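Okay, handing you the structure first.
Only one protein chain is missing from this complex, and each of the others stays in its spot.
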Amino acid sequence: MKKIIAILFLLVLSYGIYLSINSIPFGVSKTKVGNYYNLNGVKDTGANNIVTAVVLNYRGFDTLGEVTVLFLAVLGFSTILFTMKKKKSDNMPTPPSLILSIGCKFLFPFVLLFGIYIFIHGHLSPGGGFQGGAVIASAFLLFYLVKPSEKSSKKSFQLIESLSGMAFIVIGILGLVFGNYFLSNFLPKGIAGKLISAGIIPLIYIFIGIKVGSELTGIIDRLMGKNNEKQVK
Amino acid sequence: MVYYIGAFGLIIIGLYVLMVKRNLIKMIIGISLINTGLNLFLISVGFIKLGTAPIFSKPGLNPKIMVDPLPQAMVLTAIVISVATLAMALALAIRLYEHHGTLDMGKIKDQKW
Amino acid sequence: MNPVYLIIIPLLSAFSIPLFGLISKKLVKFIPPLAMLFNAVYAILLIPQILKKPIVVLMGGYSLPFGINLFVGPLGIIFTGVIAIIGFIVSFYAINYIKEGDKEKYHMLYLLLLTGATGAVLTGDIFNLFVFCEILCISSFALVADLGDKRSIESSVKYLIQGSVGSGFMLLGIGLLYGQFGTLNMAHLAQIITEKYGAAQSIPIDLFIPFVFVIIGFGIEGSIFPLNAWLPDAHSSAPSTISAVLSGLAIEIGLYAIIRFVFTIFGITSILPALAILGLITLVIGEITAFAQANIKRMLAYSSIGQLGLIFFAISIGTSEAITGGLFQFLTHAFSKALLFLSVGYMIYRTKSMEISSFKGIGKKMPFASLAFLIGSFSLVGLPLFMGFSSKFIIVKSAILKNSTLFNILIMVVLLCTIIEGAYFFKVIQTIYFKKSNNIEIKKAPATAVIAFFILIIIIIGLGIYPNEVFKILQCGATELLDKSQYIRSVLG
Partner (left out) sequence: MIYFTIILISIMLLCGIIAAISKDLLFAVIAAGMASFITAILFVFLQAPDVAMAEASIGAALVTALFVLALKKTKRSE
């Protein structure tokens, strides 16, 4: 019965979507706004990657909100797991196999370096703070797979997160001071295509990369279940 | 056009899971499918036939046939937001399992109207 | 004077809380009241300037519609002011209330919730609105689960599932709108829609479907009738301070988004009677279920649903005076419900029970909290001398002035609901004051709580006796909503 109602509802919904999708033809240029970004993006922001230009300059305020959402997720995550009970009979995890442990130890620095490369080059090539941060987090995931009992300091994670978040806002306020607008690109834009160009974009992406990396690592860290760190209420 | 079908197919499957299934992890998977479908839809709205990626990675690219960068920026935001929601949901699922020993939302009915 | 500080100062202080936590654990709880006090003062100082001309702030200095803008008009400043004042009072109250759990995280989440709410009402861009709504939602999910017991985890799960479906619908609607009109800026969108469809009375189907998606999405956050199953659970199992903020502020943000979409962006006035009936159903269902509750926090949560329906109904009448009344009712509800939840919070804290029957004779032992409850409920019911009277009076008057049989019947239903509301509040008041107490040792409320009660009581009675000054600002808000072209002009120039 429930299934029939669900299917009926979804049929109505798909018909509605079908009707409205008719006015959005696929593969046709539709917007003036997007064209403007493509035509003037490099000149306005100095970044070769227009998506980065949109994410961090034209719509930088969205990104501030997005960073806040991720911060919130970590906060909420640890708030929810904070009152978790400690399990008494927690058997030691089985040690990983030799191949996994040596392979991961070998890969860890390279993956980390790759993540850093991605977010530093965010304004030149595909990628940026979020992608780079995720790669860094996966490097730490490898690390935790090898050493499941490794403890990490939550305090330091939290400090990194809040400091890099504050750095983003401070850059924004500096933009307000020097450029009259919050988050305005007040640094010299340089020559497009060079590593040091595009004003505040690489700077912000570095902070975002660090922040996202530490946040996602924090989530993985808490989920990996180190019960010895959970406090009992 | 196939992209639209794929995107809305995923959204519909996700909604179906949310409406029919009662297992919490299954419902979270449903939310994840909805978000994936939405991302695909937004990107395909910005696509232009024979367009190139909006990155001036080599000289001689024509900005007029580049695809729309704004949906891509939106989707980047949406991906991060969906990860945030999923992480919260999984934490809640773990706690719920700890309290009730089950993930079946149909069986967990402490609160009624 | 740059209104962007209204958003970034709370955000910055939320991020800085771990740093202060390193210096001293006791310092942390004073940061939210300070940040909110700043916001409240700043918002009040901005009012005269905004009444002359709305402020449009560009982000990053790119011309519209290419950048993001904040639009600080009368409506925005009313909501910001109320958020800041209630945020300040509740966090002041929380200084001595929140004792358990991770205090640092609680305060950070609390500040971020208010930041999300402020950002959502000030922004002039639909995708930005979505992002801020997500900040609001995700922090509410976490705060509802703050106590970590069975009930709160379960309610948080329900809230999260429904909330994320809601945000999916919002994003779908926004995507369809972007696909059709190629812009995300509210004013630009409104301009394109006006140019394309003009003053057509019927709504074209390809405009109607994104509209429905957006309404469903924000309707879940704003708990309009069929979409409000999460609300009573979430509001009743959160800590009382959070219930006050969620009930008084968070659900109104969904309402704000809906009225912004209906009036400013789409300008669909022909759909208003349908929305009015939806609001009325919400009102009736909320009040009737509230009457049947034995748990006081659930009763207050259902009463919030009812009040929200009333606000929605009033705004959907669609005349300038009715919208003013609806906004006034929003103020009444925000302040009174915050007062009610805060006072009930202490009663629950002392008696360790949420059942109404366990509050017998509490009036003599906790005079301040009981007085606060009394005044809050009188104001919500709409007795003269309190805020609720003026707002309900305006709503009733404007519905009758509308001069249509439909609204005459509907307003009768509203009055009937007020009677039901009075009945269940009277039931509680009778239990508190006129029943024999079962001997429990009860200490008096601490000074911070009493001060918080008194600020709210002064606001409620003060605005009840002298509503005129606020009334003028609210009228400007109503004008802003009704005059779409002026909004477009002041943003796009």
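Labels A, B and C are assigned to the chains in the order they are written; within every chain, residues are numbered from 1.
Just so we're on the same page, a residue touches a chain if its C-beta (ideal position, glycine included) is under 8 Å from a C-beta of that chain, and two chains touch if they have at least 3 such contacts.
The structure displayed is predicted, hence computed values, not measured ones.
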item: Among shown chains, those touching the left-out chain; value: A, B
item: For chain A, the residues touching the chain missing from this view; value: 49, 51-52, 118, 126-128, 130-131, 134-135, 137-138, 141, 216, 219-220, 223-225
item: Sites on chain B contacted by the missing partner chain, in the whole complex; value: 2-3, 5-6, 9-10, 13-14, 16-17, 21, 23, 25-26, 28-30, 32-33, 36, 39-40, 43-44, 46-47, 51-55, 66-67, 72, 75-76, 79-80, 82-83, 86-87, 90, 93-94, 97, 102-103
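Just so it is clear, only the chains that are shown with their structure count from here on.
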item: Touch-based graph of the chains, sorted into line, ring, star, complete or other; value: complete
item: Selected pair, greater C-beta contact count between A-B and B-C; value: A-B
item: Cα-centroid distance, chain A relative to chain C, in whole angstrom; value: 30
item: Distance from chain C to chain B - Cα centre to Cα centre, in angstrom; value: 28
item: Between chain B and chain A, distance of the C-alpha-averaged centres to the nearest whole Å; value: 15
item: Multi-chain contact residues (two or more partners), chain C; value: 127, 131, 134, 138, 141-142, 145, 148, 153, 156, 178-179, 184
item: Chain A residues counted as touching two or more neighbouring chains; value: 17, 21, 24, 30-31, 33-34, 37, 59, 62, 65-66, 69, 72-73, 76, 80, 84
item: Chain B contact footprint on chain C (complex, rising order); value: 127, 131, 134, 138, 141-142, 145, 148-151, 153-157, 160-161, 164-165, 167-168, 171-172, 175, 178-179, 184, 232-233, 236-237, 289
item: For the chain B and chain C complex, residues of the former touching the latter; value: 11, 15, 18, 24, 27, 31, 34-35, 38, 41-42, 45, 70-71, 74, 77-78, 81, 84-85, 88-89, 92-93, 95-96, 99-100, 105, 108, 110-111, 113
item: Chain A-touching residues of chain B, taken from the complex the two chains share; value: 1, 3-4, 8, 12, 15-16, 19-20, 44-49, 51, 53-57, 63-64, 66-73, 76-77, 79-81, 83-85, 87-88, 90-92, 94-95, 98
